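Omission of a single protein chain aside, the complex is shown with its protein chains in their original locations.
Here is chain A:
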């Protein structure tokens, strides 16, 4: 597992897809591959209201990456220090093994380069002290990026505030 975590607050996400486009723009990707996807589920009716949930799917940068294990050319590597899993494009032979292996579809195919591509948490940006492209531009700032052992507590805070509001104002 990389030392980082990318957290989405689905309640604050609006499905605007700025994250996906920011990612593609930053990586100059052609039509086809999407290194992150914000999947929407719904609308479904919950307590007679339409509700949509969002699930942000970048790469999870696994501790024991399926993609890395199957890569025959050593193109998929794990960065020493922070555990980011990335593809070294010069070594990628385009065999697509990683695309088959990743259980979450995080590895993608770049038809223009004829190579596999995947999310690297924008490691070049991280090295400059910046955040990944998707997180930086996320329209509602519902994506948070940080070190996994210092996770933000926004959701807990909101939940606590909600409980308190209900308690102070029983009629709703």
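Assume contacts are C-beta pairs under 8 Å (C-beta built on N, C-alpha and C of every residue); 3 or more make two chains touch, one makes a residue touch a chain; residues count from 1.
Note that in this section contacts and distances are computed from a predicted model.
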| item | value |
| --- | --- |
| Listed names "Cytochrome bo(3) ubiquinol oxidase subunit 3", "Thiosulfate reductase", "Chemotaxis protein CheW" or "Glutamate synthase (NADPH), homotetrameric", with the criterion being the UniProt name of the chain not displayed | "Thiosulfate reductase" |
| Interface with the unshown chain - residue positions in chain A | 11-12, 14-18, 20-22, 24-26, 30-32, 42-43, 45, 49-52, 136-142, 158, 161-162, 165 |
